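With one protein chain held back, the other chains of the complex are shown just where they sit.
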Amino acid sequence: MEKEKIIEVKDLIFGYEKDSTILKCISFDIFKGEYVTLIGHNGSGKSTLAKLLSYILEPTSGKVYIEGQELNEKSIKDIRSKIGIVFQNPDNQFIGSTVEDDIAFGLENRNIKQDVMKKTVLEFAKKVGMDKFLNKEPEELSGGQKQRVAIAGILALNLKIIIFDEATSMLDPEGVEEIRKLILNMKEENPELTVISITHDIEEAYLSDRVIILNDGKVYKNDIPENVFKDEEEMRKIDLDIPFVLKIKNELAARNIIIPREIKTIEGVANYLCQ
Amino acid sequence: MSMIEFHHISFVYNKKDPNRYDAINDINFNIEENDFVALVGKTGSGKSTLVQTLNGLLLPSKGYTKVKDFIVTGDKEVIKKLVKEKKYKKKELKNFSKLRKEVGMVFQFPEYQLFSETVLKDVMFGPKNFGFSEKEAEERAKECLTKVGLDESYYSRSPFELSGGEKRRVAIAGIIASNPSFLVLDEPTVGLDPNGRKEILNLVKKIHEEGTTIIIVTHDMETVMNYANKVIVLKDSKYLGMMKPSELFNKDDIESFSLEVPPFYKFKRLFKEKGYKKDIKEANDLTSLIDVISSNKENNK
Partner (left out) sequence: MRSDILGKYTPYNSIVHRLDPRFKFFALILLMVIVFLPFGNYTNRFIVLGILSLIIGIIMIVGKVSFKSFFRSLSSLWLMFIFLLIFMFFIPTKGEYPIYSFNENYTLYWDNLLQVLHIIIRLVLMIALTIILTSTTLPMDITYALDWYLTPLKVVKFPTQVVSLTISLALRFIPTLLNEANRIMNAQKSRGVDYNRGFFVAKIKSITTLIIPLLVSCFSRSDELAIAMEARGYDPYKTRSRYKSLHFTYKDLLALLFIILVAGLVITFSILSSTIGGFDDVINFIWGIKTI
């Protein structure tokens, strides 16, 4: 069965100056309903790629297609109505003065009627577990809560693609966990939704459908998490660690105990071993 | 005698308000010279408030913080007593500039303290405030920039054109340039990628090895495990205890500390619950733990 391409990146090159390129010819596809994580250390070009995907930067050459439509000056407004982005700094994307105002911001921009808006805001506040905080101001919220509000604001717009641009890197461990779970819930509830997460969090990457590793401005790996992180030595070479569960699996494999691929959590491994 | 003593200190925000908030409550413990201490606890447990009493940015509402011979307190009774016993003059208890030279403080996002036109000038700013001569300050600044891994080519650059990680290193250089005996870091690695984090932490480790006492506030248990020699846990504004990191993570009631346990100890705990009691107690790394488990499994067969 042929899966439907939703994003197509073709021979993308980008450099601020002519002779130094940050992205050196990048190509990959993302399919509808996929949860893809993009990882790579600082300087690998991943944050630049995020900016190109949302057209905050313009590529030097190469093209990005969203649902077959080329991303450019003309199509950007159209495409903005398909892509939502959750940014890194929770404070700088909180636009409304309260939780409900912030969730409503995107809806207001689409000129949605007030009574419809009220219902939608409540519905999505509930989905991210913020319905009890509707009239709270941003200073009264934790970083994780603010990011959940941002996510609600995007979900409320009923978009097809959500990009998380290092959305957890400024949160405390609790916040990181909240967002990780929320993404998985979101995906479960709406399998059509395409999620691209640009992250340092390899544990999150391990839970996604596919991992793309950028290194030195090129696509270094593009595969399911098991295959990508298989070789610990190789990952070390490009300064990346591997998920903890895979470390356990590798140690066990060295002792001829093979854990099935479906088991992805430490609880699962422990249960399997104690059977 | 300990180098840092927290003497039953409490700190209250908005004392007479409906929003009254007890940030720390009757905290009492000591930190020794040359320790590398990690201060952990959930957001809002009072970690930042506690460390800000170390150089007089906040004055404890009750009790006092003692750093070497300096006393930090806002408790009128303590002040009265100390002045009465003629140990301190009232003026001394209100002037913290000497104390601030002793206690270097690195805040979250330290890059936001940069303001000078060149990197070198910014690093010299602290030492000059603390009475170093121009020449001394410059020497210290150059030395510290080398220590944080920035060479001569950076001296005359504007700090604002550097990358995030570089800015942070300049900021840290600016603090250690005053040659403090204590370095307090409040979540210095927030917003950095794993490599950036490692760089900063290794730098802190180096500074520690050269004889500076380190107090680091962090959420990251990997930092605690790999760098600190002692860990202090705060919960709901209270002090829960000071121990070795491995001791903390091996605790059976670690849940009650509301901390994020590193995956290794989570994994180990699962086996404890499943009946592997004695044999894994000594296993403090993954390989040895797996050794025990796999050999056990074979025996069972």
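So that you can tell them apart, the chains are marked A and B in the order they are listed, and the count of residues begins at 1 in each.
The criterion applied here is as follows: a contact is a pair of C-beta atoms (placed from the backbone, for glycine too) under 8 Å apart; a residue touches a chain by one contact, two chains touch by 3 or more.
No experiment lies behind these values; they were computed from the predicted model shown.
Only one of A:153, A:175 or A:217 touches the chain withheld from this view, namely A:153.
Considering the whole complex, the residue from A:27, A:61, A:109 or A:185 that touches the absent chain is A:109.
Across B:62, B:101, B:169 or B:208, the residue that sits in touch with the chain not pictured is B:101.
Summary of contacts with the chain left out: across B:60, B:126 or B:165, the touching residue is B:126. Across the interface with the omitted chain, subunit A contributes residues 54, 56, 77, 80-81, 83-85, 87, 89, 91-98, 100-101, 104-114, 117-118, 121, 137-140, 153-154, 157. The missing chain lies against subunit B, touching residues 13-14, 19, 21, 23, 52, 55, 57, 97, 100-101, 103-105, 107-110, 112-115, 125-126, 129-130, 160, 174-175, 178.
Heads up, the rule we're going with is that only the chains that are shown with their structure count from here on.
One finds 32 Å separating the Cα centroids of subunit A and subunit B. Here subunit A touches subunit B in the complex through residues 41-42, 88, 142, 169-170, 172-174, 177, 200, 239-241, 244, 247-248, 251-252, 255, 257, 266-267, 269-270, 273-274, going by the rule given at the top.
On subunit B, the positions that touch subunit A within their shared complex are 42-43, 163-165, 190-196, 219-221, 260, 263-264, 266-267, 270-271, 274, 286-287, 290-291, 293-294, 297.
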